[in-house]
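Once you've had a glance at the structure underneath, I'll fire off some questions.
Every protein chain but one is kept in place in this view of the complex.
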Amino acid sequence: MSGNTFGKLFCVTSFGESHGPAIGCVVDGCPPGLALSEADIQPDLDRRRPGTSKYVTQRKEADRVEILSGVFEGRTTGTPIALLIRNTDQRSYDYEKIKQVFRPNHADYAYIQKYGVRDHRGGGRSSARETAVRVAAGAIARKYLRERLGIEIRGCVEQVGPIECAIVDWSAVHTNPFFCADPARVPELERLIDRLRREGDSVGARLYVEARNVPPGLGEPVFDRLDADLAHALMSINAVKGVEIGDGMRVAAMRGTEHRDEMSPDGFLANHSGGIAGGISTGQTVYARYAIKPTSSITALGKSIDETGAATEVRTTGRHDPCVGLRATPIGEAMMALVLMDHWLRQRAQNADVKPATPRIPAGDD
Amino acid sequence: MSGNTFGKLFCVTSFGESHGPAIGCVVDGCPPGLALSEADIQPDLDRRRPGTSKYVTQRKEADRVEILSGVFEGRTTGTPIALLIRNTDQRSYDYEKIKQVFRPNHADYAYIQKYGVRDHRGGGRSSARETAVRVAAGAIARKYLRERLGIEIRGCVEQVGPIECAIVDWSAVHTNPFFCADPARVPELERLIDRLRREGDSVGARLYVEARNVPPGLGEPVFDRLDADLAHALMSINAVKGVEIGDGMRVAAMRGTEHRDEMSPDGFLANHSGGIAGGISTGQTVYARYAIKPTSSITALGKSIDETGAATEVRTTGRHDPCVGLRATPIGEAMMALVLMDHWLRQRAQNADVKPATPRIPAGDD
Amino acid sequence: MSGNTFGKLFCVTSFGESHGPAIGCVVDGCPPGLALSEADIQPDLDRRRPGTSKYVTQRKEADRVEILSGVFEGRTTGTPIALLIRNTDQRSYDYEKIKQVFRPNHADYAYIQKYGVRDHRGGGRSSARETAVRVAAGAIARKYLRERLGIEIRGCVEQVGPIECAIVDWSAVHTNPFFCADPARVPELERLIDRLRREGDSVGARLYVEARNVPPGLGEPVFDRLDADLAHALMSINAVKGVEIGDGMRVAAMRGTEHRDEMSPDGFLANHSGGIAGGISTGQTVYARYAIKPTSSITALGKSIDETGAATEVRTTGRHDPCVGLRATPIGEAMMALVLMDHWLRQRAQNADVKPATPRIPAGDD
Partner (left out) sequence: MSGNTFGKLFCVTSFGESHGPAIGCVVDGCPPGLALSEADIQPDLDRRRPGTSKYVTQRKEADRVEILSGVFEGRTTGTPIALLIRNTDQRSYDYEKIKQVFRPNHADYAYIQKYGVRDHRGGGRSSARETAVRVAAGAIARKYLRERLGIEIRGCVEQVGPIECAIVDWSAVHTNPFFCADPARVPELERLIDRLRREGDSVGARLYVEARNVPPGLGEPVFDRLDADLAHALMSINAVKGVEIGDGMRVAAMRGTEHRDEMSPDGFLANHSGGIAGGISTGQTVYARYAIKPTSSITALGKSIDETGAATEVRTTGRHDPCVGLRATPIGEAMMALVLMDHWLRQRAQNADVKPATPRIPAGDD
């Protein structure tokens, strides 16, 4: 209830601080019989892992996941799956100097107001490190969705500060450290990040995530709409400040005749709605965008206060990403997977015996 | 669990169809001792009500709310508050003609795929009529927040199709049917809506909502961040396709030095983050924007299929808003109130005895 | 979260006070396609209804239920089903005299300590009247379970004060006002209740409830065991102080060789465990017992205090049952139905695609 559990039927309960002994989670509600081992989870973790290129934080974490329960003889049993990732490269001394001050735009001040205490080591619970756990849990959901329902989830970066990246070639996404599907933009991105690091500054990003082959019928009509739950999921990622489903904020300027997705026996004729109507999936590709603010941990001096309330200036050293958005693609994919998995189970609970009379039309979006 | 309950401690369970006998909700978790009568709820309902100007749907609903429980001798008792609104102006015959077809970009097709059946009268549960219930429940939260914590919530329209409306004068918002704080734009808005109605088309909108005097400390660090719950709340409103907290999608283009909200003993020096850091309120004004797609119910012919899967064309008659966003300001305010109320109770549950050692700084945003 | 919702997937949210305008509930999560009208619910309500014989409270309530939503053209649609029962025979003046005093063993004192206020009219929310709502909601679950799964739920009284009633003839249960399956005991029961009424006293009761044809596999292994949820459900009925599954409290004196239910290809050889092993149904008959304390509302004078804390004596007049247990059989059946329905949906969510390799053996208990 303190907000560390995500999902109502496929429930992920997350724990752990950036600089404590370990992070991890309990995944409760996974159906039995899914083939699962650490090898299914590790690749997604490796994609999010820090220290993999010079463009991201240099913290070196192996991020080795250990499955503690819920799997027997290589298959899930239907009981809770506990995942453990030991922290190995904490350097708390980096944080001693900011112990008495509040870093601008960090969670420091809000935490102390909320809890009266805070774990000042690397942001504690507000660190992006926590997202490793989401990626690990998401990998389980993703495997289930892919193997049982044929759902494919993928994401990429669309904008990094002033640089826009088109989706030119999905296969390029994993050939560069930016999750960029527009290979021609990669050298520009490299130069941008290099320059930011020199200037002690950071930059925001916009990411795209989609799920293909989602069956129609996932989502609930009112509060727990599929799009509302996606918005919750994506906005719960550190530093995300905006979420768009389908055409997103641009719908404000659109006409009904332009926006509505017409239908034909051969499939939908457009997908402005992001594959969701009335909060329920239509069978089209479900897609969303999310914007991540520039890292607040920058070395440029900033005005702030200390724990006595006095004015001070702060320079956040330590090992930080000049663009935290660069590692956020796998996190968005994971959150998409968790939302779809949860709604798949919910759909099955209420409607397992529904036999739609109406023929399904193709997604029409390939 | 079918997604008709909102909130974890201040729980609103909504029921009712557009063309059934009644809509309503149960509000569970309201603290005892709050002075409450129908007169506290009706004004907000009246602001959202259809048929109040020629720019919105001509359905005439009195939207009279009745409190069925939870209030005794003019005060809440701590037990569930049931609210009932009878439907009085249903015209189901408008819908007979669309019984066998799916309207483009409506929930029709998704519903039939999910449930195998659907209530075709006016969209049933997917109708914007359901939002009256949110406004009613939100009015209770709003009264508590205002009386006990001094929190003020207000909203307005910022964009209607091609027309941008600045926030020039908050007092103007209730002097025009558009919730527009920019009086000079009102004649343009009138002409736009008139033209759309003639053309059988519709248009989208972008709305703004803010809460002032929110105490610091509301929100949870990980999944149930205040911003994530706001995103969930706003995206759960019919037709919303994008949600922004603070600078929203624009953060993708920003630098860290530009975006971070510096602090001083006299208050915050900026509020790019929308009053939320690390998912927790900072004491600044909490604000958000949400974009609403153009009404799908338009009279312009659209391609679709019927229940046999055959191609057809559909014209949605009935009484519809050319811009459903025009009535959505009170809904956004209500959802903001529900989220803050829920997190206030959550904060109190866990941290009622916390005495922050650090002096609080002013919001700095007035 | 204030505890007025029961169930996780088949969710019943109850509202209403004994002497307010109405009681009712919202049932969220009912699968679509179930034939449903008021006529399916009314008979169970009538069985619990007050004023039906001289042995129970003389309050005359029609207890007419109205379905406000979630049913279209005679079938459930998958959306929330709101049920409304107007109160018609409140006599609040009976309660004016106890406004300033606390009745012994009533909820009065606990309520005022909890909420600071209380609805003193007939106990408000703590009245047994609230259970009408459970019976109404349970009737929906019961119909689904019977029609779709063949599950039959039934109950009877086993003890009223000093009188033990065997299960001699199930068909007799509905031929007397005591839900007694032992026709020979009925005259004794009549004499007992008559005497109690004369003496201004009351008496406790023990009830039995069973569900036959429950499929194996319902229930969760750890906290939400089927037996734990049944215990929660039955203990949540007003005045219940003890719950037993299978052999119940008697297991304390038993040997393992005596208690364990052995198995054979022809079925289970005994059912000491109440049809539940490890928290999960086995396919045997699920059964439970619950003990209801004697009504606290008696006319015999009792020592108490008033709102100033001073000593006083209280005589509870009004219209009360000399044995509140006499009307509690339908409530226990309803709670059994709600628990099974919830676990059926939960089972389906997680394990809809499980195909047990092992042959099922018969219940072996008929």
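Note that the chains take the letters A, B and C in the order they are written out, and that residue 1 is the start of every chain.
As a convention for this text, contacts are C-beta pairs under 8 Å (C-beta built on N, C-alpha and C of every residue); 3 or more make two chains touch, one makes a residue touch a chain.
Computed from a predicted model, the values in this text were never measured in an experiment.
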Which residue from C:T88, C:T175 or C:S264 sits in contact with the chain not drawn here? C:S264
Could you list which residues of subunit B touch the chain missing from the display? 9, 29-33, 78-79, 148, 221, 345-346, 348-354
Could I get the residues of subunit A that touch the absent chain, sorted low to high? 1-2, 4-5, 7-11, 13-17, 20-26, 28-29, 32-33, 66, 68-70, 72, 75, 77-82, 84, 114-119, 121, 124-125
Name every residue on subunit C in touch with the hidden partner chain. 1-6, 8-9, 14, 102, 104-107, 109-116, 123, 125-126, 130, 159-162, 201-206, 216-225, 227-236, 238, 240-265, 269, 272-274, 276-283, 289, 291-296, 298, 300, 302-305, 307-311, 325, 346-347, 349-351, 354-361
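Rule of thumb we're sticking to: only the chains that are shown with their structure count from here on.
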Interface residue overlap between copies subunit B and subunit C, same or different (over half shared): same
Separation of subunit A from subunit B, taking each centre as the mean of its C-alpha atoms, in whole Å: 25
When you check subunit B against every other chain, which residues touch at least two of them? 1-2, 4-5, 8-9, 14, 114-116, 125
